[in-house]
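To start, the structure itself, in structure tokens.
The complex appears here minus one protein chain, its other protein chains still in place.
Moving on, here comes chain A:
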Amino acid sequence: AFPKRVKVVEVGPRDGLQNEKNVVPTPVKINLINMLSETGLQVIEATSFVSPKWVPQMADHTEVMQGIKKLPGISYPVLTPNLKGFQAAVAAGAKEVSIFGAASELFTKKNINCSIEESLERFDEVMAAARAASVPVRGYVSCVLGCPYEGKISAAKVAEVSKKMYSMGCYEISLGDTIGIGTPGSMKEMLTAVMKEVPVGALAVHCHDTYGQALANILVALQMGVSVVDASVAGLGGCPYAQGASGNVATEDLVYMLNGLGIHTGVDLQKLMDTGTFICNALNRRTNSKVSQASCRL
């Protein structure tokens, strides 16, 4: 049986834009987030408090955080890679933050030049500060169904890292198929292992559609009781590991499927599509959402 309600976590303004080639002006980012706030989405990942040297797209994090209309009942989490980022985020008005781990040693080494263990130790400071400030922290685990460097990732490793992050105090663990290589088979195997260590109510899936498997993978996760799903409006964000390939699953396509399953999301699909149209025009690109493409009806 499927969950009756699913919380959709919109990652377009952060994960989506971060992987788009064109740098988006601050007012466009703010308008995007404001439009998303009108769609019924309850969680909108706003930006990343990371050094602009690493992620130029997110250089305007403070202005974005301060510029958006924060509607009541909506959460606007931001990424904070370290204590400095956390402090800047809170100073800019952030009320929820996210930290990133990975289930692959090689990916961690290539990405942030340390081991998984070391990366989590760095977050100890963030967790302590967050606890003191009563700021909830969401944990992401990358490469849960495969790694661009290591290839296959064991479900046990994903469970281990997820458990660690959960016990550090993350209220939710978002399991990311970073290169979209997973299938319903590997999703099921991975979730079975993770659900032994982390309650299913604290789990989310973050599926990339690089191999077209995202909705099928999400379907399996839902069947296993997961009720939080990350997605990106218009499927913003390519895959940095596969040139020209797609990345995030499109929020519109996800909501279409959930609607068809009679699962409540609170999201207005038409308003969501309109938001997707807006950002695609601003980025001068076509949407990656099939629902959006199809809606030029008879």
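In the analysis below, contacts are C-beta pairs under 8 Å (C-beta built on N, C-alpha and C of every residue); 3 or more make two chains touch, one makes a residue touch a chain; residues count from 1.
Here is the rule we use: contacts and distances are computed from a predicted model.
Chemist: For the complex's missing chain, which UniProt name, "hydroxymethylglutaryl-CoA lyase", "CCR4-NOT transcription complex subunit 11", "T-complex protein 1 subunit epsilon" or "GPI-anchor transamidase component GPAA1"?
Modeler: This omitted chain is identified in its UniProt record as "hydroxymethylglutaryl-CoA lyase".
Chemist: Can you say which of A:T80, A:S162, A:T178 or A:T210 touches the chain missing from this structure?
Modeler: Considering all chains, including the one not shown, the answer is A:T210.
Chemist: So one chain is hidden, and I want to know which residue out of A:V6, A:V205, A:L236 or A:M257 touches that hidden chain in the complete assembly.
Modeler: Considering all chains, including the one not shown, the answer is A:M257.
Chemist: Of A:A156, A:M195, A:A242 or A:A282, which residue touches the hidden chain?
Modeler: Going through A:A156, A:M195, A:A242 or A:A282 one by one, A:A242 is the residue touching the chain not shown.
Chemist: Can you name the residues of chain A that touch the chain not displayed here?
Modeler: 148, 180, 182-186, 188, 209-213, 215-216, 218-220, 239, 241-246, 250, 253, 256-257, 259-262, 289-291, 293-298
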